[in-house]
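To start, I am sharing the structure in question, which I have written as structure tokens.
The complex is shown incomplete by one protein chain, all other protein chains being positioned as in the whole.
On to chain A.
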């Protein structure tokens, strides 16, 4: 399908009334031989400059697929986007031509991946890989690009950057590799950075350093940060707001502190209760009962109803809308009031 639409994107700072990035009612399906996998079913969220949105959810909840749809790196086919918009400064990216999309990708919206060892090309030096951004997108010479690469490696606090710029990815530790990944992604000062589980493959101490680095970089550049994670612990300190995803939908969104204080969706509540706590040492860990939903055959009504302690008859038949609780706070549960009040 040839899309016909403006190929011109508003410059940075233009269209002040639009959010930086707005995902609106996004649907993504994978048409496989086994059937249609509905990975994302109507996700909406926004990110503004300098803001950090944490997208929380278990594997298969659609959080990474949403991110890949924003980047435009889904394999299409089998992926199809039947509905929805991804507006970057007011322009729907999904309606852009492939060339215009390539101009956005990496330069204005960048992404870092979970496992930096496999996400970096093993046969090129890290300097080559970072400087490629400048050579390809800015037409810089090899040596200027390398200088920039050293600067960036300094900026993400890689010790002895000048000596290490000609090393290969496998010669770095996991944390350092992730820093290189970050250096590469921020090379061209993107306005939005998507971090897909950036710390999952790392040691706990290194995790904290990487999160700190991301937070610092964001403060310096005022980019919008989308932090995808399944780890509630990572989120608390750095995120401004949280969107919790389940079975391809956002089941709850809220400013970060509200959600920790009083979750408004049974799934979020279950997640919070499953965090190990020092004061409950020795007791059994809480686990949400049941299994994650089969995306080939989603449950009727609310997708969470088979596992939900608050379930009523209408949950099986009626899919709950995202009820607006207040400002930027919503819950896709018919009984959010009861959940919020802690009644059961």
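Everything below uses one rule, namely that contacts are C-beta pairs under 8 Å (C-beta built on N, C-alpha and C of every residue); 3 or more make two chains touch, one makes a residue touch a chain; residues count from 1.
One rule holds in what follows: contacts and distances are computed from a predicted model.
From the set "Transglutaminase-like enzyme, putative cysteine protease", "Gas vesicle protein", "Heme exporter protein C" or "ABC transporter permease", the protein name that UniProt assigns to the chain left out of the figure is "ABC transporter permease". Of the listed residues A:111, A:182 or A:226, the one in contact with the hidden chain in the full complex is A:111. Taking the complete complex into account, A:119 is the one of A:47, A:69, A:94 or A:119 that touches the chain left out.
Remark: the omitted chain is touched by one listed residue; of A:20, A:71 or A:93 this is A:71. Taking the whole complex into account, chain A touches the unshown chain at residues 71, 73, 102-107, 110-111, 113, 115, 118-125, 132-133, 136-137, 168, 170, 181, 184.
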